[in-house]
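For this view, one protein chain was removed and the others were kept in their places.
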Amino acid sequence: MPLRALLFASYADAVGAPEVEVDLPDGSTVREVVDAIRSRHGADRLPPAPLVAVNQRYASAETRVSARDEVAIIPPVAGG
Amino acid sequence: MPLRALLFASYADAVGAPEVEVDLPDGSTVREVVDAIRSRHGADRLPPAPLVAVNQRYASAETRVSARDEVAIIPPVAGG
Amino acid sequence: MRSAIVDRPLDAAALLAEVSGTGHGAAVLFVGTVRDTNDGRAVTGIEYTAYRDMAERELSDIVASTAARFPGVDIAVEHRLGTLGLGEASIVIAAAHPHRGAAYEASRVVIEETKRRVPIWKREHYADGTREWVHAGSGTQRTPEAVA
Partner (left out) sequence: MRSAIVDRPLDAAALLAEVSGTGHGAAVLFVGTVRDTNDGRAVTGIEYTAYRDMAERELSDIVASTAARFPGVDIAVEHRLGTLGLGEASIVIAAAHPHRGAAYEASRVVIEETKRRVPIWKREHYADGTREWVHAGSGTQRTPEAVA
């Protein structure tokens, strides 16, 4: 399945883009999505286990995703 | 020595006056001042060991007072 | 750093502005107001009286000791006296600090110490026309003995 992941702030800067697209088997886990993203040129600057949100909720590394899900890699937050 | 003590709020209401005057030996303690005040008609409605301020500072029952001191009997405070 | 006992309505925004500055990342404002019920009784207003000179001195002491305990904090506090209607502010405390933890804690210390030792008293006016002195933490009482 083609899967796009949103990037923000320092992560978007590190990768040089506000999102990345990867191709993965259906039902892949968040961990596998992150590994696939980090194997792309430029994205190896992301940490190995970043926070990830699926459909705007924080997700665990074992959460399974589909092409319809909104996946986002979340840098350490600094609001307030 | 003649000694005036200020009364406030519920204590002034209980005694029916904003201050009372008592006559005591020089160097009497706060405890003795309170006892003298409470022995006066109407002032027996004050509690036996109220908070007392001498010269606008909270004082202990053993603090000695003179005629020059400003003595006040302080009801439980309720500011804020 | 400033404290005052006043006889006019309090301006919370002005106190907040007074402590704010570009060196502070956090400001905490506390506003104590007249509530419409107390101990289940309908309140129509509260009358605040004080041993004024001592109240000013105690409030000033509280601000100074709180500032010493939280270095870098700026504090402005005003307590109003007189008869206040529902929703009117009796006390406003503004505390600002480079960091939020100290701003919150300093604010809380000032209100708790004020309630503990500043000689101010309040008499609630009730919807049934009666009035009673209120003693903090013990509800109302009719005579001093009740809290002696």
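We just call them A, B and C in the order they show up, numbering each chain from 1.
Convention: contacts are C-beta pairs under 8 Å (C-beta built on N, C-alpha and C of every residue); 3 or more make two chains touch, one makes a residue touch a chain.
Quick caveat, the model's predicted, so the values are computed rather than measured.
Colleague: For the chain that is not shown, enumerate the shown chains it touches in the whole assembly.
Modeller: A, C
Colleague: Return the single residue from A:Met1, A:Ala14 or A:Ala36 that touches the missing chain.
Modeller: The missing chain is touched by A:Ala14.
Colleague: List the chain C residues touching the unshown chain?
Modeller: So the residues of chain C touching the unseen chain are 12-13, 16, 20-37, 86-87, 98, 100, 103-104, 107-108, 111.
Colleague: At which residues does chain A meet the chain that is not included here?
Modeller: So the residues of chain A touching the missing chain come out as 6, 8-11, 13-14, 45-50, 53, 56-58, 72, 74-80.
One rule holds in what follows: only the chains that are shown with their structure count from here on.
Colleague: How many Å are there between the centre of chain A and the centre of chain C, using C-alpha atoms for each centre?
Modeller: 50
Colleague: Between chain A and chain B, tell me the centre distance in angstrom, where each centre is the average of that chain's C-alpha atoms.
Modeller: Roughly 73 Å separates the two chain centres.
Colleague: Pull out every residue in chain A that's touching 2 or more other chains.
Modeller: Within chain A, no residue contacts more than one other chain.
Colleague: Where in chain C do residues touch two or more of the other chains?
Modeller: Counting only residues that touch two or more other chains, chain C contributes none.
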